[in-house]
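Of the protein chains in this complex, all but one are displayed in their positions.
The first chain written gets the first letter, and so on, giving A and B; residue counts start at 1 in each chain.
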Amino acid sequence: MNRYFREISVTAALGLVLLAMAVFAPGFFQPQPLLSLVTREAPTLVVACGMALVIISRQIDISVGSQFSVCSICAGVLAARGWPLAVVGPAAAALGALLGAFNGVLVAGLRLPSIVVTLATMVMLRQGLNLVQQGAFVNLPDRVQWFGLSQAAGQWTLVGAALVLLVIFGLAMRQLATGRWVYAVGTDDEAARLAGIRPQLVTFLVFVLMGLLAGVAATMNIVQSPQVQPAVGSGLELKVIAAVVVGGVAISGGRGNVWGAFAGLLLLACVSPALTHLHVEAYWEKTIQGAIILLAVVADGLRQRKRGEGQA
Amino acid sequence: MSADEHPPAWRKLLFSYESLLLVVLVAEWFFFYRYGTTTNRRGVLVGFGTLDRQFDILRHSCEIGLLALALTPVILTAGIDLSVGSLLGLCAITFGMLWHDGGLSIPVAAALTLGVGALGGGLNAGLITILRLPPLIVTLGTYSLFRGLAEAITHGAVTYTDFPASFLYLGQERWLGLPTQAWLFLLAAVVVWVLVHRTTFGRSFRVIGFSPEGARYAGLPVGRRTALVYVLAGLIAALAALIYTARLGQAKADAGTGYELFAITAVVLGGTSIFGGRGSITGTLLGVAAIAVLKNGLACLPAVIRLNAAEEMSGMLTGALLLLALTGSILPKILSTLRTRRQAG
Partner (left out) sequence: MRQTTSAPLLRLEGIKKNYGAVRALQGVDFELQAGEVHALLGENGAGKSTLINLITGARRPDAGTLTLAGRPLPGLDPAAARALGIACVHQQPALFAELSVAENIGLRLEAGGAWRRVDWPRREARAAELLQRIGAEFPASRTVRELSMPEQQLVEIACALGVGARIVIMDEPTSSLTRREQEQLYGIVRGLRAAGTGVIYISHRLEEIFALADRVTVLRDGVSVGTHAVAAVTEPELIRLMVGREVSQLYPPAESAPGAAVLELRGVGCRAAGMHGVSCTVHAGEVFGLAGLVGAGRTELARTLFGLTPADAGEILLHGRRIHPRSPPEAVALGIAYVPEDRRRHGIVLEMPVAHNLTMAVHPRLFPGAWLRFGAEQALARESLRDLAVKCPGPDALGGSLSGGNQQKVSLARWLATRPKLLILDEPTQGVDVGAKSEIHRIIRRLARDGLAVIMISSDLPEVLGMSDRIGVMRGGTLAAVLPGKSDPHTVMAAALGQSS
């Protein structure tokens, strides 16, 4: 019971927020806007799964927003050129995986700190994209919209796909040996090496997977609107890290799971429209996001302190 | 690549890395001089080689330089502060608001702004030292919080302008031949250099960076010293905000966006280890100079001007430079590991 305390408390908080909304802003629960909200968040959920893995393995990746932007624009460009979605999707995923591999080589191969590496790649990708696109949007052909299906069908497909991915990751992290290796590496990579695991390979693959998921999320994103802007991924990394951390994944590694990240994401996703319904302006978003990250980390920190000083 | 205060045996190594950096800096400068300076139709020299441009470089480097100075002690303690750029923005807005909306005089508003900077640093310090939270996630949170507060206060739209000329003097005029803010930066650099290299504070920063538990068991006041570096960083960010506002003549919520990359790159380029313990202020200053020359030199190259890609190019190259500097710093370790790995075969 104690083991899943964090995930349960986040879910409880989510329940409370939904309850509060039901009482104070029942307009939130209209089916169509709610479905749209959830669909908009579907790509974010995919990215959050990847980020959960990254943080559990004791790393961090703040370049994921730029990866998302680059993959989105590329996917958009390919789609605009007439490529079928069945090809564009994997292409975007492959591009994302490549970008992730670059991070992976530096962090796992050269043992450089991931915060600084991904800070550098984040800026390089963003500025590189700016250089090429000069801020121009990419217009998408109509057939791309909602996979060519009706809006409702497209939305349910996206939500379904994200949930399927969530379940796959949730199970894999618990039942698959490689999943457990991520936890082992995130706890103590030297002990992992002595246990016969290859921590560098695991770390590398985690970053590749992160990039791949960013690419998949990019495809899921472009089918939702007629245009792609280059700044589409702006702020994504912070949003996802906040969701994951709120959901109980510890920055120190080795703890947490994607279910908690899911609950955290839903919680944060509700905050924004809740604020709108409460007539709070949009420019408070960053403040609230930052405050939520801090509160979640403080809560974890206080719980740790109560558990005791620990060794030495 | 160790850089301590005074170890005679290490002096050679110290000299060799920073000398190399100096050489690279000079080469870089000459490169931009050669390719970034032209004569216009009237036969006047324009571009990189002009005194005006050089002073511009000096002006621009003061803000990032101050942030790099602020970050060096933080990184020496094996910490990190991602929020300095956002705090700069928040302080700039606070200053504008205190002066414009609050009606306070410039000196009073400036003093209060420094206080706000210290408070922001204090928030980081409190969370990191009292609650023992990881600096990475704390400053990631405050990175968002400070910027968010700046945006919220200005409703995302307001810009403060029309500062009095006496204030703008700080950022746009010269004093004794150099841009005014350069003197302020020099003062700050001297103070931080003394702090890091000649006081027990600096020594304890290094010990904390190498081994926080070791520092505790040695009776060093770890909590106080760690708090000091973050509060100091906040204070310096506030100073940078004042200079920024004076230079641009306006205070906006997006002030300082993206500065953290340049500041961290300058620090790492200057030889300070991201893992803590090793580093020097002179190295950081050289790193700042290298980055400032790069940023401004790029804006003078004809090709870059034609593409209107100054900001993009400087961002990309600085990112690449950071990666190269990091790789370079751990290269000795990798080479020796490969050598032993090959021997063991």
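Throughout what follows, contacts are C-beta pairs under 8 Å (C-beta built on N, C-alpha and C of every residue); 3 or more make two chains touch, one makes a residue touch a chain.
Fair warning: this is a prediction, and the values are worked out from it, not measured in the lab.
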Of B:34, B:132, B:155 or B:198, the one touching the omitted chain in the full complex: B:198
Which residue of A:40, A:111, A:180 or A:277 touches the chain not shown here: A:180
Residue among B:60, B:147 or B:206 touching the omitted chain: B:206
For chain B, the residues touching the chain missing from this view: 4-10, 198-204, 206-207, 210-211, 213-221, 277, 336, 340-341, 343-345
Chain not shown, touching residues in chain A: 174-181, 183-184, 186-188, 190-197, 253-255, 308-309, 312
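Basically, only the chains that are shown with their structure count from here on.
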Touching residues on chain A, where the partner in the complex is chain B: 60, 62, 106, 110-113, 115-117, 119-124, 126-128, 130-131, 238, 241-242, 245, 251-252, 281-291, 293-294, 297-298, 301-302, 304-305, 312
Residues of chain B touching chain A in the complex: 80, 82, 127, 131-134, 136-138, 140-149, 151-152, 155-156, 213, 258, 260-261, 264-265, 268, 274-275, 307, 309, 311-313, 315-316, 318-320, 322-323, 326-327, 330, 334
